[in-house]
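Pasting in a structure now, in structure tokens, and then I'll have a few things to ask.
Shown here: the complex without one of its protein chains, the others still in place.
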Amino acid sequence: MHELLELLRNAGIPPEEALEMLNSQLTSQLGFARVDTGRGVRAVLPEIILGPGKEFEEVRAVTGNLFSRIGLAIVSRVEVELGEYLLKAFPDGSYYRRGRIFTLGSDKADHRESEGSVAVISSGISDLHAAEDSAVILERMNVDINRFYDIGVAGIHRLGDILPDLRKCSVCIVCAGMDAALPTVIGGLFKGPIVAVPASTGYGTAFKGVTALLSMLNSCSPGICVMNIDNGLGAAAAALRILRGSY
Amino acid sequence: MHELLELLRNAGIPPEEALEMLNSQLTSQLGFARVDTGRGVRAVLPEIILGPGKEFEEVRAVTGNLFSRIGLAIVSRVEVELGEYLLKAFPDGSYYRRGRIFTLGSDKADHRESEGSVAVISSGISDLHAAEDSAVILERMNVDINRFYDIGVAGIHRLGDILPDLRKCSVCIVCAGMDAALPTVIGGLFKGPIVAVPASTGYGTAFKGVTALLSMLNSCSPGICVMNIDNGLGAAAAALRILRGSY
Amino acid sequence: MHELLELLRNAGIPPEEALEMLNSQLTSQLGFARVDTGRGVRAVLPEIILGPGKEFEEVRAVTGNLFSRIGLAIVSRVEVELGEYLLKAFPDGSYYRRGRIFTLGSDKADHRESEGSVAVISSGISDLHAAEDSAVILERMNVDINRFYDIGVAGIHRLGDILPDLRKCSVCIVCAGMDAALPTVIGGLFKGPIVAVPASTGYGTAFKGVTALLSMLNSCSPGICVMNIDNGLGAAAAALRILRGSY
Amino acid sequence: MHELLELLRNAGIPPEEALEMLNSQLTSQLGFARVDTGRGVRAVLPEIILGPGKEFEEVRAVTGNLFSRIGLAIVSRVEVELGEYLLKAFPDGSYYRRGRIFTLGSDKADHRESEGSVAVISSGISDLHAAEDSAVILERMNVDINRFYDIGVAGIHRLGDILPDLRKCSVCIVCAGMDAALPTVIGGLFKGPIVAVPASTGYGTAFKGVTALLSMLNSCSPGICVMNIDNGLGAAAAALRILRGSY
Amino acid sequence: MHELLELLRNAGIPPEEALEMLNSQLTSQLGFARVDTGRGVRAVLPEIILGPGKEFEEVRAVTGNLFSRIGLAIVSRVEVELGEYLLKAFPDGSYYRRGRIFTLGSDKADHRESEGSVAVISSGISDLHAAEDSAVILERMNVDINRFYDIGVAGIHRLGDILPDLRKCSVCIVCAGMDAALPTVIGGLFKGPIVAVPASTGYGTAFKGVTALLSMLNSCSPGICVMNIDNGLGAAAAALRILRGSY
Amino acid sequence: MHELLELLRNAGIPPEEALEMLNSQLTSQLGFARVDTGRGVRAVLPEIILGPGKEFEEVRAVTGNLFSRIGLAIVSRVEVELGEYLLKAFPDGSYYRRGRIFTLGSDKADHRESEGSVAVISSGISDLHAAEDSAVILERMNVDINRFYDIGVAGIHRLGDILPDLRKCSVCIVCAGMDAALPTVIGGLFKGPIVAVPASTGYGTAFKGVTALLSMLNSCSPGICVMNIDNGLGAAAAALRILRGSY
Amino acid sequence: MHELLELLRNAGIPPEEALEMLNSQLTSQLGFARVDTGRGVRAVLPEIILGPGKEFEEVRAVTGNLFSRIGLAIVSRVEVELGEYLLKAFPDGSYYRRGRIFTLGSDKADHRESEGSVAVISSGISDLHAAEDSAVILERMNVDINRFYDIGVAGIHRLGDILPDLRKCSVCIVCAGMDAALPTVIGGLFKGPIVAVPASTGYGTAFKGVTALLSMLNSCSPGICVMNIDNGLGAAAAALRILRGSY
Partner (left out) sequence: MHELLELLRNAGIPPEEALEMLNSQLTSQLGFARVDTGRGVRAVLPEIILGPGKEFEEVRAVTGNLFSRIGLAIVSRVEVELGEYLLKAFPDGSYYRRGRIFTLGSDKADHRESEGSVAVISSGISDLHAAEDSAVILERMNVDINRFYDIGVAGIHRLGDILPDLRKCSVCIVCAGMDAALPTVIGGLFKGPIVAVPASTGYGTAFKGVTALLSMLNSCSPGICVMNIDNGLGAAAAALRILRGSY
């Protein structure tokens, strides 16, 4: 066994991770689901439970299992009915209606001192669902965040107000719908990493966020990183990858 | 006949137009095409000859016919080979390579004194084909134009340079590709009518101008008018409609 | 400060606008939203509140704030439930079910004497939601409008009835769904500016207005300006840009 | 055998067709292709050879085989190079550059006396390739046709000129690109069957004929039949189905 | 006036139609709608009232108006709630749940003796909504129809059962969803005109009928006419155009 | 008759199938539906009843008819309400909520001894609806199956756990949504036939399974067979085709 | 090391494969490419070299390297110019113009005795490129194949001719373009596994094979496996997976 671990280390896999790979005990088998409780060891985020497509009881069971093992369970895309169900099941949890997230517990480690902070920007009130999806998850991961909401391009002087504070942040998450011009404008004023989240705001040819996505992918400001539509969770993960690095 | 004209006038159709409607002599029959030489009487623009899909000789015949009757022939979407062919056939004409237009003659009337002027803006050099399509046609229609080229959003201070001159124009045509953020920004700084032309600039998800079109249709600045991709000609016609009005 | 204003004026920005740009007091901070109360000074329309994606109380708060400052609040895309909520909150307001608009107050200035009027045309009863979206907003902006509803191409003689009145208008807004042939036909009979609004009418390959949009963008009549699907509000703004110009 | 034929006739299949179905001799096996020489017996059109995707020699072999058996071979989508190759191989054939068709021989039967005629209409010169595709095939099938070319909606009085002749036809084929408003207008003036062919004319959002197709499928005039883009051949077949009926 | 009519007749417009064109009395103005009561004189179908997008009372008013003038009112796309409302308002009417049609009265003329009949075919029970849309309208127009339902390609022998009866019909309407292979197969067995209606049956990549539409447009059997998705009404109109011709 | 059968056998059709083809008694005519009770003789699966688009009573009638004749009725895409209705009508049946299937009876033949088994894999709990659609149908067809659920690529060591058991299976069905990377990874570890079912899991650019479908069609592992989105039924049929072969 | 192998075997990975996984010598490093020469040990097909996107010399180098190690190199998507270049470089190789494949050597093992055969069917001559892509690769893999070409649905009796031979095959590959009705028809007559390859044949709404793909994914015959457009290679791999199984 030791020999194996040596061999694996030569292949660049650290022992603790190798152990985990082979140790199937870590994978707690719930019958209908294999909860990946060990993911936190090697991954950016603990396993996030996707709400839709599961029975309520299944969500409850997975949530309880995750929390009991790693002290933090996050359920995303939680509509009101499921949110209230979970609140009843776990009175210590929190349900965020706008961000459609339920959380129970929080990350044990706290690196806020040593890390930079994350700016979470939305271009309008209608994009808040995506922004709050990012913000709440980062808070649970003990990241220092700074919310800048309702910063549209049409009233561009609003952006001036926040520029000094924005430039103190290490990473910038921008949520915008419709023509999504905001990341392009911020991209010209902020030199650090920018993660853009297209919001499913608008109607007609907004195509539920597809236009915002395409606009962001073709931004005139180079180096804008783009996420799936309404994927605030993914933006939070990207920010964590940048803040906490590859080691 | 007089009675008929009276009747038609009661229906709101002026006599000269009624005459034209019934007078098939005006329609000069070339065998393969019915050139609409009378269109200038009631329409915004004289008939524009679309280059693609016609044999070279056909383009030449229609061009000559239009010019001999109304003194102005415009051929659009003219690739280099056809442009050179037409130049040989009509040495007095002009071929504009970037705008892909061939013109012979010009509008007889000159209202430049009494009319406002048109700003023609491009966000980059790669969008010039659409901008020149508008500019050349407006020049042939004796409109006073003002070119503002290479005014990208990424270098937003360039826009500041042109703002005073831009605000003196009555209509603004904006050509932009990629994420087409320029019309949104101009829309916040210029209160007059804005005609946006998506340019087929960019690659990948620029989708040959579709992304720019969608972005313009969803602009955060309200009241931006949108044209077909690369349709500088249409933008020129829209500007004429606005400048010369409905009478 | 004076020096700064001078400098800005040299850059083409009038003093009052410069003041506003730097004066963050104008931006009334409601916590979740930065209401752009100063927009009317330099923009075509006052800020329009988009109904969807906001909590009812948020819409109420922003509506009240806007009205108390500039005397006019317009909420768009207001479904019946929200409309009734707002009517209860602001008994002096008006809720337009078809146009899905709630308005409170109206524009203070009245230029109806000096301005031209706007024709608002719909091709069928099913397109009225878009037409009324334009018509109500223009009325609140004190524009003289003329409604021509249910003017389909299939019964083309209906168009003849309205032609004399239509030709007296300065701008023409045309709302049409399905194959959207109406703007093309009007484009041949009306020389002034035409703003076309594709309506999400029809089924199957009508694709919720996309076919109407594409048809309008490819109109055989040159110079038709196109808006986003069902965007009557945008058409109203475009008409205002044309009527009230760039100064 | 006789018994079998009886049985098949009871199932509604006429004896001669039943014979053909079982008689594999009719299927002349060329090695790489099974030419369907018997198709004329029961089908609307004899087999049409699609030019693209075949080697030149293959097209020549199939053409010769078809002609030698049924006296008529039609090759469609023939680009210039292949057209010249076929003309050299079959000097008695005809190559139609605009319609991209090569024909050798013609239908033996001539019902022109007893049948109605077909109107073939194009909205512009750029749509002629589709119209000629229909026209040439109908001519080879001995159908009486009437060409009405360059009848755009923009110059709607051109349509008036042709209305009396158009109304004498039994079927109307309309080829149009861009916004394809022509079939809708004709649909209101002509009560007989209309077959609409979207043409791949235009640029940008014309999407190579898709916009014309969608517009036709959503025509406000009810009962317009639609074909694939540029499918003049299909329109000819539809006209034959209508003219020659189901017996 | 007489002179005018002479003149119009020379242009190919029969006097009665000319009268109607100029006679605006025929257009009964209901305030919100211009009911086109005269359409039956020159059109294939009387005006069909589209249910969606109208208030219930509006549908009732237009229905009553049409019926009182021409004796036949047809409302399409009628969901159950509206259907029951109309039944209560017009107890003599009929509501067809599957075809989503409400009818009141019927066509006065009866040409069933002199005309051919129409086959209405569906490939499965799930496509019946489109087929019944055609069938009911044709019945109200006094056309002799023959229903052949649930004739899938998968059980191709079912087709054999109906072939003798099918071949006695003059026109064939085929409704099919999913891969829509049925029109192709019928196209090889039936020589008369075929009108194909793609049904919005299926899931996933059936894309609500788009796949069926595309399959029909690319049918290997030449001359298949295609309608909009679920447009049984249009197919009925096309059948009427073919049956009753252009005079 | 004998002669006919001989003839048909020469054409490769076995007598029993020929009999069935001509024997219309087998097709039991229910008025609104032609139930294809004989399909099991020559097809891979007995007729499956598609739930949506039928009235509840129709589903009940077809279910009862099929069961009384062949002893097995399967209804697919059964939402809860219909499921409960069918359970009440047929208390011996089973309703599978996740797979949305109702079954009554089962296949008579049992080849489980002689056949290989089928692995049914899902990448997450949210994809179970597709996987269960396959699993339940295969169980009713007496196929030996092995469920491997919640085997995501993100926690790739879970795959290691199941590899030995997976390799004992003859066919592998993989259901995955989002980026659908699982079939590619399995494709590199399992040499046998793989049938991939894209699941409509995810949001935004997951486009209801279209992204998963496209990803599977472009898999780097060669030879992955792809089904329609959520088409677990089709995957079961493909597995049966592979297991039970062509004889 | 032995211990490790034991451990891996417990995880279901056979020793020879484990060896290969850890043995990086097998991966021959060419500088710009890591040729996967060991793939044949555990994969369905040896590595196939994709022609496009590589320099000619690179293709030559990889081809030579693969051949020298495993005795078989296959290059796919080889246009004529590259094909001739490779023929010059490897005079013992074969270039198949229609299937656009270059092969050098062949599989060493020959299981033709013990395996079933594969039917390769094309619906028209224009689909042969996809069919030959499958056929040539299967031949190089020593699979017994049977070509059935030009079997269109329009002339459905051609299918009858081949049915007896088709039914003797173990797997059926069907290549079809346009409406791709052929796999549905074959799916009703052949009970074994069917792999459908959409061909990029046709024009307009054939959308370069997308329509054929969609039609196949929605086939009324259950259990049709679908490949990427023109992916004959993938169909060959799928056939190999079925023929040679999972061991």
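Each chain carries a letter (A, B, C, D, E, F and G) given by its place in the written order, and its residues are counted from 1.
One rule holds for everything that comes next: a contact is a pair of C-beta atoms (placed from the backbone, for glycine too) under 8 Å apart; a residue touches a chain by one contact, two chains touch by 3 or more.
Just so we're clear, the structure is a prediction, and the values are computed from it rather than from any experiment.
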Among F:Met178, F:Val195, F:Cys225 or F:Ala238, which residue is in contact with the omitted chain in the full complex? F:Met178
Per the touch definition above, residue among B:Ile101, B:Ile121 or B:Ile151 touching the missing chain: B:Ile151
From the list F:Thr103, F:Ser117, F:Thr205 or F:Asn228, which touches the chain that is not on show? F:Thr205
Which residue among F:Gly71, F:Gly188 or F:Gly245 touches the omitted chain? F:Gly188
Omitted-chain footprint on chain G covers residues 20-22, 24, 27, 32-34, 36, 39, 43, 47, 50, 52-54, 58, 62, 77, 198, 200, 208-210, 213, 228-231
Touch residues of chain B, complete complex, unshown partner: 124-129, 149-152, 154-155, 157-158, 160-161, 201, 203-206
For chain F, which residues reach the chain that was dropped from this view? 123, 152-156, 178-181, 184-185, 187-188, 202, 204-207, 210-212, 214-221
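Simple rule for what comes next: only the chains that are shown with their structure count from here on.
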Suppose chain centres are the mean of their C-alpha atoms. Which chain sits farthest from chain C? G
Looking at F-G and E-F, which pair shares more C-beta contacts? F-G
Distance from the CA centroid of chain B to that of chain G, rounded to the nearest Å? 52
Name the residues of chain D that each touch 2 or more other chains. 22, 43, 152, 154-155, 160, 188, 204-206, 210, 213, 217-218, 228, 231
